[in-house]
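A protein chain is absent from this complex, but the other protein chains hold their places.
Chains here go by letter, A and B, matching the order in which they are written, and residues are numbered from 1 within each.
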């Protein structure tokens, strides 16, 4: 049973060939929270939370975190990448092997939550690491990026007050995108995202519960919270994420679709299969 | 609870403003089987099966076919329309009131299954009616259209051998689209669609059963058949239709999503809310 729509060099060719006109942006689903973003040629190519290896299960063959499908591309194939945004330090978001290979194969820079940059330094050679901090905007080619704190499931800062869990506001080519990272819903998050007015929101829907928490699996907003959150803040298109890769920490995305269909029948969403491209137009 | 994403002149403005670049096509969900298609400016604007009134419930207040949401546009607003394709004579596909208003407000022509053109003639004034026949291709501006027979739930022809139930193969701007009309799956349909290789297939998912049939509701392919059919013939993107407008003849589209997610995890689909635009890129 093939789980991936397009992969490897075929996918990378599609990325290269994709041309963006007008106010629009293209993105690809890399699985779990991994998103590849492309604006116009001048805007460049950005990747969020690439888990493009099997590091977790190779390091610990007994882990319950076994991939349901192979990496859609090898990290070394991301040769044209201009930047990588990492939301937090969990292995399925900050994968040092993927980062190392990306650093070898491209000129990408790396935006890493400030408290975690020491973990990454030895793996990226001379590539530039940006210490991402709450509210401090920065630019990667045409992408304007503002980190915001995420609560996974609590807000957490280091001794300097820098947040270890981040989400990202991204503006490119007239489009505002919000990648929440791993987070629950908080009043602060609602307020910030409402102000940002994202066209597209990438939101986890796998939730959290007593049993996963007791096995060390930190929770996220639930499918229901992702829908209610989007309605509360105003989102044009919801892209549910963080449900496809690990069967042990999955939520059936159909619950999300069912809840939307009955509760918010006019709310746009798009469910992506691994390796799928979606071009969003304003 | 708002059921419509965008409607009325706001929607029509979006239609006018939507620019198509490269090999792509834009379409809007008008509800039930109604689709509005736009290619490049030269390609023009095409509409399939517009049910943009409340004719059914106005004619028979006791009908079980009551709209769950209002028409997303008034038919008279479709001023730039170049063509209307009708798949068959049922009221939710061939709505004489919608057709009459479209004829008044635009220069559109009307492609009607050959056996049904007499029903339409008095309603369209001097506008051109094309008698659509199985396998006989015709052109509306940039749209190349080929009717194929549909089985709802049997193939049915008039005394001249012309089919009363049709689907349409549509080629525009490098994209091949298939609107099945109302049909079940047949060996002939599989063969024809496999040969056509559609990028996008608009397929009913509401199915049919003894009880609906016994109330005079003619069946369609089921959500499961739509998924298996797409896998059998090869479809890049499935757009499920014919489930949103009439609660009495609905199938929960979530069953379709659930079946795809578990059985065809690499199959792209997009579920549209009423009044939503989707731009498909090759």
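Keep this in mind: contacts are C-beta pairs under 8 Å (C-beta built on N, C-alpha and C of every residue); 3 or more make two chains touch, one makes a residue touch a chain.
Not measured: the values here are computed from a predicted model.
> Touch partners of the unshown chain, restricted to the chains that are shown, please.
A
> Out of A:14, A:156 or A:225, point to the residue that touches the absent chain in the complete complex.
A:225
> Which of A:202, A:259 or A:280 touches the chain that is not shown?
Only one of A:202, A:259 or A:280 touches the chain omitted from view, namely A:259.
> If the hidden chain were put back, which residues of chain A would touch it?
Interface residues of chain A facing the absent chain: 184-187, 207, 209-211, 214, 221-222, 224-225, 228-229, 232, 252, 254-255, 258-259, 262.
Note that only the chains that are shown with their structure count from here on.
> Rounded to the nearest whole Å, what is the centre-to-centre distance of chain A and chain B, using the mean of the C-alpha atoms as each centre?
Each chain's C-alpha centroid was found; their separation is 36 Å.
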